[in-house]
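A single protein chain has been removed from this complex, and every other one stays in its place.
By letter and in written order, the chains are A and B; residue numbering begins at 1 in each of them.
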Amino acid sequence: MKLTKEKLQDMYLRMRKIREFETKAMGLFAEGKIPGFVHLYLGEESAATGVCFCLRDDDFITSTHRGHGHIIAKGGDLKFMMAELFGKETGYCKGKGGSMHIADRTKGILGANGIVGAGHSIAAGAGLSISCRKTDQVCVCFFGDGSTNQGTFHESMNLASIWKLPVVFVCENNNYGISMSQARHQAIKDIADRAASYGVPGIAVDGNDVLAVYEAASEAIARARKGLGPTLIECKTYRQRGHFEGDAGAYKPPEEQKEWLEKDPIPRFVKFLTENGFSAKELEAIDASVGQEIAAAIKFAEDSPYPAVEKTVEDIYSDIIEEVRTR
Amino acid sequence: MKTMTYGEAIREGMCIRMREDKNVILFGEDVGAFGGCFGVTAGMFAEFGAERVRDTPISEGAIIGAAVGSAATGLKPLAELMFIDFLTVGMDQLVNQAAKMRYMFGGKISLPMVVRLPAGAGVGAAAQHSQSLESWLTHVPGLKVVYPSTPQDALGLMLSSIDDDNPVMYVEHKAMYAMKGEVASMDPIPLGKGDIKRAGKDVTIIATGKMVHEALSAAAALAGEGIEAEVLDPRTLFPLDKELIAQSIEKTHKVLIVTEECKRGAYSGEIAAIIAEDYFDLLDAPIARIGALNSPVPFSPGLEQYYLPNAKDISAAVKKIA
Partner (left out) sequence: MSSIGIIANPASGKDIRRLVSYATVIDNNEKVNIVKRIILAAQAFGVEKAYFMPDTFCIGYTVQEDLSREGVLTAGIEVLDMQLSASAADSTAATVMMESLGAGCILALGGDGTNRAVAAGIKKTPLIAVSTGTNNVYPAMLEGTVAGMAAAAVAGMEDPYAPCIHDKRIELAINGKDTDSALIDAALTEDLYAGTKAVWDISRIRCLVVSRCHPASIGFSAIAGCIDIVRDTDDWGLCLNFPEGESLPAGGKKILAPVAAGILTELTVSDCRRLNLEEEFVIKAGKPGMIALDGEREVQVREGDTLSFRLRRSGPWRVDVRKALEMAQKNGMYNR
């Protein structure tokens, strides 16, 4: 796989954006500026970046409750994302969705999703649509290890395999379904093993190595574009934070946490870049630009108005605005 | 003017739009060469091919989910669940995904999808294949719910359902598939427009689905006794044609609501509440309501008939208020 310097730089930029966005979101949530729940993607940046790097704007993704990383990697706008986290009118969803429901149809982002396992069959549907419309788009379905115990995982892998849909199922095995470690929630270690039962190739990759993820994803996506059907890629990674902010993750053994922090994808990629022609100065410049972009996004979110209460009943239907009075 | 069965009218509605728009596709369990469990999709596989008339595995979550995903990305899917009872298996996809996507995403994603839901008892299919679960659907903001009672309405509502930019739940009564009727118009019937199936001045009977026909036979019997009952079929449960209901009650001042659902928590209760809240002054008698017994649908034919509301029950209820 050939990667030019520009591409490597873009890869780093996306990972850094996710890292900074999430770090800032963590602080803003703690300050009480972000209502509700936030599920941070810290430590998994390489997975979303490696995969989305192989996608075009007209390709689709489905995401999860831990979706910020996928959306940023797929080209989501940080301003609209941050405003949505704040519940502001200018947010991606006009403040009606929040952290768990960010979507951007123009970038093929079919939405983060608050229901574990829901993205699978939506992705199969997007694959069906591509197949019927006969384009060479693909849909990537991001999901966690926990969701592979939902019926939809089975139903959708099955549907995608019998219809040879252009869907790449990307499991981010971060070792936890909320508080339950993988060893407690399923009797297998490699979710990739499950692919064989659908007649689908299943492979496991080091999810904290953006280049490994990129290689695997580009092969799988090329395969999907050629009409050869779905692939299951399991990215072995780790959720550095709790399930949501406010969950201290007391169930995570400290040695495990420590071990995985040492495998943090970002320093790892920085090491690769510095050994392959990037100067510290170049990387610092990227970091600085990311910092500025995120500061601008926060300012945009803070300065934006909250939606007017009358908007509550809009956007339920394309053509009906419900009565405000009836409650 | 054509004579068609209810089932044929549903099929004709689907075929008309599938001929016009290649992005309209149909999928569900055994809807392909097999022609559907009730034969509703017979011949469609031959006409439109395996690509557009797809047999799915027995996998309701995937059927509804795939409808959501394909509707969000450029298709107009027609998904068939073999029985409305199987909604339970795909309920997350319907309630948490289909109904909420547009809203959660700030109006930026449209889901032009139709889910066909064969409902109702009377064919000896017992508790898991006979229910009327409309009120589950009307309860959820984001869904539209239609329930035709005649071939004409079945065709017209199917066209409008496919044309709609929102998820439309198309409830069809499985015991009416063979029922014949005149189809005078091939035009869409707008969602949210009810229909007076028989005009009368003494009492309004609001009925849905197969109960429209029970109400019509009750009205015929009542006419012999000097009571002129008006039979109003809302046709669309949501959006509901409140205006037509108001107009009718303004004339009759009495109302009976009949649906085939278990009475407890039935949509008839919602209609009754709307009338009580908005048109109380028009009423000369308490609102009356009939439903099926609050029981799972029994199998044995005698029990099943006992469970279901019928024309006699309707006549008796009308006589109490008229």
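Couple of notes before you dig in:
Just so it is clear, contacts are C-beta pairs under 8 Å (C-beta built on N, C-alpha and C of every residue); 3 or more make two chains touch, one makes a residue touch a chain.
Everything quoted here is computed from the prediction, not taken from an experiment.
Put simply, the missing chain touches A once the whole complex is considered. The missing chain, though absent from the display, is touched by one residue of A:22, A:84 or A:209; that residue is A:209. The residue touching the chain not shown here, chosen from A:75, A:151 or A:201, is A:201. Residues of chain A that touch the chain left out of the display are 1, 3, 183, 188-190, 192-193, 196, 201-205, 209, 211-212, 214-216, 219-220, 223, 231, 234, 259, 272, 275-276.
Note that in this section only the chains that are shown with their structure count from here on.
Taking each chain's centre as the mean of its C-alpha atoms, chain A lies 39 Å from chain B.
Across the complex, chain B is touched by residues 60, 62, 91-97, 101, 103-105, 110-111, 113-115, 118, 120-130, 132-133, 139, 151-152, 155-156, 158-159, 162-163, 314-320, 322 of chain A. Of all residues in chain B, only 23, 25, 27, 51-52, 54, 56-57, 59, 61-62, 64-75, 77, 92-93, 96-97, 101-110, 141-142, 144, 164-166, 239 touch chain A in the complex they form.
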